[in-house]
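Notes for the one structure printed next.
Every protein chain except one is present and positioned as in the full complex.
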Amino acid sequence: MASQFIKRWELNKDKIFNLILAVSAVILIILGVGFFLSLFNASLVSLKKFGLSFFTGVIWDPVQEKFGALPYIYGTLVTSFISLAISLPFSIAISIVLGEYFQKGFFAEILRYLTELIAGVPSVVLGFWGLFFLVPLVREFEIKIGVTPYGVGILTASIILAFMILPYSASIGKDAMRLVPNELKEAAYALGATRWEMIKKVMLPYARSGIIAGVILSLGRALGETMAVTMVIGNYHGIPENIFSPGNTIASVIANEFTEATSEVYLSSLMYLGMTLFIITTVVNLIGRFILKKLQH
Amino acid sequence: MYFRIIKSKAISVLLTFIALLSTIPFLLVLYFILKNGISVINWEFLTTLPKPVGEPGGGILNALVGTIILILIALFLSVPLGIMVGIYLSEHPEGKIAFFSRLVSEILQGVPSIVIGIIAYLWVVKPMGHFSALSGGVALGIMMLPLVIKSTEEILKLIPNEIKEASLALGVPYYRTILRVIIPAGLSGILTGILAGVARIAGETAPLLFTAFGNPFLNFNILKPISAMPLLIFTYAVSPYEDWWSKAWGASCILVIFVLSLNVITRLLSKR
Partner (left out) sequence: MKKIFIMLTTLSFLLTSFLISQDRELLGAGATFPYVLYSKMFDDYYKKTGIKVNYQSIGSGGGIRQLKEKTVDFGASDAFLSEAQLREFDSPVIHIPICLGAVVITYNLPGNPELKLTPDVIADIYLGKIKKWNDPKLVSLNPDVKLPNMNITVIHRSDGSGTTFVFVDYLSKVSKEWETKVGRGTSVAWPVGLGGKGNEGVTGLVKQIPGSIGYVELIYAKQNKLPVALIKNKKGKFIKPELFSITSSAKVDIPSDTRVSVTDTDAEDGYPISSFTWILIYKEQNYKNRSLERAKQLVKLLWWMIHEGQAHTEPLDYAKLPPEVVKKAEALIKTITYNGKPVYKEVGIK
């Protein structure tokens, strides 16, 4: 009798345990859904007022309560893509070097650490460094080529972003390269290929989707980066004329103006911006991860 | 024929050179921070509070304590939930709940930290009616969650099934098996995930801008605004005061050493 009771008690404990686990997973799901709903709800006022013209409007005018997000979307996209362009050659070089030439050993480890640790440096510290090291450098360059010497601007922000996203695409690219089956490599050699020809014609095509996934994920990072960007981009409320001109990004605008949006429409417009950023980065990230998952199977 | 071989070698040298070039930013940043920051760090810097604007002296004690408190709150919120979800996912990898919770976790990992700050503002600051360390901790906790979940799930998946089955065969109830056998076996992996999470959130500024808010005084009350290292660095960095700049270097130095050490430790741990 007693042993039967204990058995049922233990079975119940198991059931409760499993229930708790499942509940925690459900809590997470509710968290995620609530996330989106809260953002959406907070953007409603602005959504209703501006609708989709929010994305084409160029004026961000808190006095007239007219809010158009185009300059910030533009700034976000431009800085992200330029930073991708800057980091791409380096990222591919690292992927090949760590993925094929130096896969093990002391040099490989050092190189890995030195290229990946920068991802650990806090954004605000990088922005601080950028303000005192990169900005004066860019300023001198601008003086030399006769452009207004802001120092801050799209170019500077893109350079700092490139530093920040490099480790992501490099690391994923390296992993993708290391996944290339040895048989393929040896087959290429057997056919008389040099090392570089093997890399170019066999490894890179094979690892292509992995490398692309890494690039997409680093794009996702660049789109949402806030602190380093807001410290060096110049906080200009219009569409930047050229790469040396100051600009602004969605994340930077939210950081600057959130605590002081004085009217309901103003605050709601910032939330609308936040929701836009959330959706863009989520889509980009999910695409990247999806490609990665397919690779691993 | 030789041309192709030479070309191959030349390219390998070129690529290695480019790869080495990309270590320069990191080394530059590290050098700059250490050079400017180390000289600032002294006993006064670590143990006193900031002085009024323009007056020399003072320190960053409020920010040091603030960061520690915020991390503790984030740990308290994210570790239990994260481990539980991680266990669930490793034990029930199929099914709708698993799919959606994994999806949410992946989405959260990619959300810009400023958006998470907005959410913490909507969920904690607004209902509470004021800024607080708690809201900052909530934002940081949300950021840590995916990292804890992922590392828990992965380490538990690595544990051979035989161990679990042996324990069950010996009559140990399921929940005990998980809690007393499986988790301890995976503890290093879980710890790695937690450390990686701490390294990530210790340097985050954006979500704290409108949650923790900042405080020039020492504060242990989580319901009140609190200072934090990254917040301090940001405020001081964009100011025009040289004294504040040097303090920001000192704070950056401490923060970077802390975060990088954690990063290196987690890498070494995950090798084992």
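Per-chain numbering from 1; labels A and B assigned in written order.
Following the convention adopted for this analysis, a contact is a pair of C-beta atoms (placed from the backbone, for glycine too) under 8 Å apart; a residue touches a chain by one contact, two chains touch by 3 or more.
As the structure is a prediction and not an experimental result, all values here were calculated from the model.
Colleague: Can you say which of A:Asn18, A:Ser38, A:Ser209 or A:Asn256 touches the chain missing from this structure?
Modeller: Within the whole complex, the residue contacting the unshown chain is A:Asn256.
Colleague: Based on the whole complex, identify which of A:Gly120, A:Gly151 or A:Gly288 touches the chain you can't see.
Modeller: Only one of A:Gly120, A:Gly151 or A:Gly288 touches the chain omitted from view, namely A:Gly151.
Colleague: Among B:Pro25, B:Gly214 or B:Pro230, which one touches the chain that has been omitted from the display?
Modeller: For the chain that is not drawn, the touching residue is B:Gly214.
Colleague: Which positions on chain B touch the chain that was left off?
Modeller: 51-55, 76, 125-126, 129-131, 213-217, 219-225, 238-241
Colleague: In terms of residues, what is the contact footprint of the unshown chain on chain A?
Modeller: Touching the chain left out of view, chain A contributes residues 59-64, 135-136, 139, 143, 148-152, 234-237, 246, 248, 256-257, 259-263, 267.
Heads up, the rule we're going with is that only the chains that are shown with their structure count from here on.
Colleague: If you average the CA atoms of chain A and of chain B, how many Å lie between those two points?
Modeller: That pair's centroid distance is 16 Å.
Colleague: Looking at the complex, which residues from chain B come into contact with chain A?
Modeller: Counting only chain B, the residues touching chain A are 4-5, 7-9, 11-12, 15-16, 18-23, 25-29, 32-33, 81, 84-85, 87-89, 91-92, 97-98, 100-101, 103-115, 118-119, 121-123, 142, 145, 149, 173-175, 178, 199, 202-206, 209-210, 230, 233-234, 237-238, 245, 248-249, 252, 255-256, 259-260, 262-264, 267.
Colleague: Which residues, counting only chain A, touch chain B once they are in their complex?
Modeller: 10-11, 13-14, 16-18, 20-22, 24-29, 31-35, 38-39, 42, 89-91, 93-94, 96-98, 101, 111, 113-115, 117-118, 120-129, 131-133, 163, 166, 170, 194-197, 220, 223-227, 231, 251, 254-255, 258-259, 271, 274, 277-278, 281-282, 284-286, 289
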